[in-house]
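A single protein chain has been omitted; all remaining protein chains appear in their positions.
Now for chain A:
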Amino acid sequence: MKKWLYRDLPSWLLIVPSLLFFVVFHWQPIVSGFVLSFFETKGYNAVRFNGLQNYIDVISNSVFQQTLVNTFMYVIWSLIIGFLVPIVVAIMINEMANLQAFFKFSVYFPGMVPGVAAALLWTFMFDPGPGGLLNMLLAKLGLPMSQWLQNSHLTIPLIIVTMTWRSFGGTVILYLASLQGVNHELYEAAAIDGAGIRKRVRHITIPQISPIIGILLILQIIGVFQVLYEPLTMTEGGPNNSSMSLMLTSYHYAFRYFEAGRSLAVGVITFLILAVLTAVYFRIDKRANAD
């Protein structure tokens, strides 16, 4: 044991900086946040251990249930609206003979717009009066105007549309990279066997990129589950809490009411839900691969 440690000492020394980095900037905040969530806090100082009281307060809050449901609604809508789009677009761009670079740039372009600016931009488009951009369009087409974000049934799907618009480009690039790794001989062989485009996509493309589809699915769920600044800037959780998300609740606890303990309790709850979801996914994935 000792001999082994001695032999490896130089390599240990080499990883010390990155280990320190992880401990100080990644793990320490997570651990101390976890610890603080069990304390009554004054600012960020732990005043008194109060067990699960923060969790009880947070969960028993009358808006919490709706917030939890909303957060899942964000995820579900993001899967409905945003999950297939990048796959389809990536395959389309991959099949193009010309202008690939132009389309790659075009789909990625919205991702370069700063997030809050994009949210404000969409708020202008969604303005519910006759002066709103989308309402002007509807009026030109002779359709009735919409209340957009003020219609509580539409709030979450519309926020998801803006999020998809902004972020699907990055996902497309990842899919494209993976698509370009698919062996061309497979396509040629399939073409010789008389497979059309649909069959080629179904039997070659999708299976070949399925690992990355799985990973991006998990990343998307994790990302959308923590949705914060879109509702913060566009609706502030309204109307009537219909777009309130867990992270926005956490934000309000911390910065509006100065209750760090409760804010962190919400954070830990979010973390636990995501951990469970991820574990479930890997279990399913493993079983599917084993079959």
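Convention: contacts are C-beta pairs under 8 Å (C-beta built on N, C-alpha and C of every residue); 3 or more make two chains touch, one makes a residue touch a chain; residues count from 1.
Following the convention adopted for this analysis, contacts and distances are computed from a predicted model.
Missing from the rendering is one chain, named in UniProt as "ABC transporter substrate-binding protein" (options: "Acyl-CoA dehydrogenase", "ABC transporter substrate-binding protein", "GntR family transcriptional regulator" or "Diguanylate cyclase").
Among A:Q220, A:T235, A:S250 or A:T270, only A:T235 touches the chain that is left out of the view. Shown as candidates are A:V35, A:A189, A:L219 or A:V276; the residue that touches the absent chain is A:V35. Summarising the interface, chain A meets the missing chain with residues 1, 4-5, 8, 15, 19-20, 22-24, 27-28, 31-32, 35, 39, 42-47, 57, 60-63, 127-132, 147, 149-152, 234-236, 238-241, 252, 254-258, 260.
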